[in-house]
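See below for the structure under consideration.
With one protein chain removed, the remaining protein chains of the complex are shown where they sit.
Then we have chain A:
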Amino acid sequence: MRLLTHNMLSSNIKGVSSGFPLRIEVEKVVEKQVEMNADFLRNMFPKIEWKAFAYAAKALGYSDLPEEADSSQLNSQDFLQKFHHALLELHLEEGVLICPETGRRFPVNRGIPNMLLHEDEV
């Protein structure tokens, strides 16, 4: 699972009001190189919840992202490279996503989060 996905995924349990961001427990991280697309990154930047993103990257063992970021940094190649790497190249392969409100655990196996709910959670 790419961190781009983590940045939009919310806990979907009935009654949960702030299901974002999901906490992350890591068992295994993989990195897959992809070509950087600067235009894509510039376009994506304002849509990213940066705090959650930096948290997720850190959870996956990557601490080169600044705690905070603003759009002026998009002019820096160095920043773009880090943003790209954390957003698209880091994958949570095995681990758990945890609802911040209820502590409900959603397992991630082979990079696939299982967000299926039990009947009493819908």
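The criterion applied here is as follows: contacts are C-beta pairs under 8 Å (C-beta built on N, C-alpha and C of every residue); 3 or more make two chains touch, one makes a residue touch a chain; residues count from 1.
Here is the rule we go by: contacts and distances are computed from a predicted model.
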Omitted chain, identified by the protein name its UniProt record gives, among "Rab proteins geranylgeranyltransferase component A", "Cullin family profile domain-containing protein", "RING-type E3 ubiquitin transferase" or "Methyltransferase-like protein 5": "Methyltransferase-like protein 5"
Missing-partner contacts on chain A, residue numbers: 1-2, 4-5, 7-12, 19-20, 32, 34, 37, 39-40, 43-44, 47-49, 88, 91, 110-117, 122
